[in-house]
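== subunit A ==
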Amino acid sequence: MLVLQATILIFVAITATAVVFTRQPVRQVVGLSFYGIILGLLFFILQAPDVALSQITIGAVALPLMFMLSLAKIRRDAEERKRREESEHRREAA
Partner candidate 1 sequence: MNPLVPLPLLIPLAAAFLLGLLNKRCPRWFADSIAILAASATGVVSLILMHESALRPIVYWYGAWTPRSGIALGVDFYVDPFSAGLAAFVCLLALASFIFSLHYFDSVGNLFHVLMLGFIAAMCGFSLSGDLFNLFVYFELMSVAAFALCGYKTEEPSTQQGAINFAVLNTIGAFLALLGLGMFYARTGALNLAQIGRTLGHDSGVLVVTSFVFVMCGLLVKAAAFPFHFWLADAHAVAPTPVCVLFSGIMVELGVYAVARVYWSLMDGALAPHRSALTGVLLVVGTMTALLGACMCFAQRHIKRLLAFSTISHTGLLIIGFALLKPGALAGAALYLIGHGAAKGALFLVAGILLHRCGSIDEAHLYGRGRKMPWTGAVFVLGGFGLVGLIPFGTFAGEHAIEFIAERNHQGWLDIVFFLAVTITAAAVFRVYARVFLGRGTRLSSGARLKTVDERRETSGPHNHVPAVMFLPAFALGLLAIAAGCIPGETHAVLTAACAFADHAGYQARVLEGAFLPIQAVASEHAPLLSSVLRSLGATLAAIALAVFAISPAWDRGRIYSRPFARSMAFIRRLHSGRVGDYVAYFAFGVAAIGIALAFLIAS
Partner candidate 2 sequence: MSLLPYIVAVWLFLVGLYGIVTSRNFIHLVMCLAILQSSTYVFLLAVGYRIGAGPPVFANVPVGTPAVDPVVQALLLTDIVVEATVVALLLSFAVQVHRNTATLDPEKVVELEG
């Protein structure tokens, strides 16, 4: 049991470090989701089923979802900006 806990704890630390050092947001979100699941697992093993349940629903699903949505929003924003600039260019040229 203790060995299992220790393994998962170390795994949590490694995953967290990996998430921090991933500089590419989309990949990082995937990592965060994975991290959420591992944390949930740790909570199960530490006899906290309530917390594990909410960690998995929030940490592994809701949070990454929010990140994805805002990344999508930002991408769309960038596209729109580009399009606006292009049309301005065209107007200037004309």
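Observations on the model:
To be clear about the criterion, a contact is a pair of C-beta atoms (placed from the backbone, for glycine too) under 8 Å apart; a residue touches a chain by one contact, two chains touch by 3 or more; residues count from 1.
For anyone wondering why these and not others, all candidates are chains of the complex that A comes from, given by their letters.
Remember, predicted model here, so these are calculated numbers, not experimental data.
Between subunit A and the candidates 1 or 2, touch in this complex occurs only with 2.
By the touch rule above, subunit A contacts candidate 2 in their complex via residues 1-2, 5-6, 9-10, 12-13, 16-17, 19-21, 23, 25, 28-29, 32, 35, 39, 42-43, 46-51, 54-55, 58-59, 62-63, 66-67, 70-71, 73-74, 77-78, 81.
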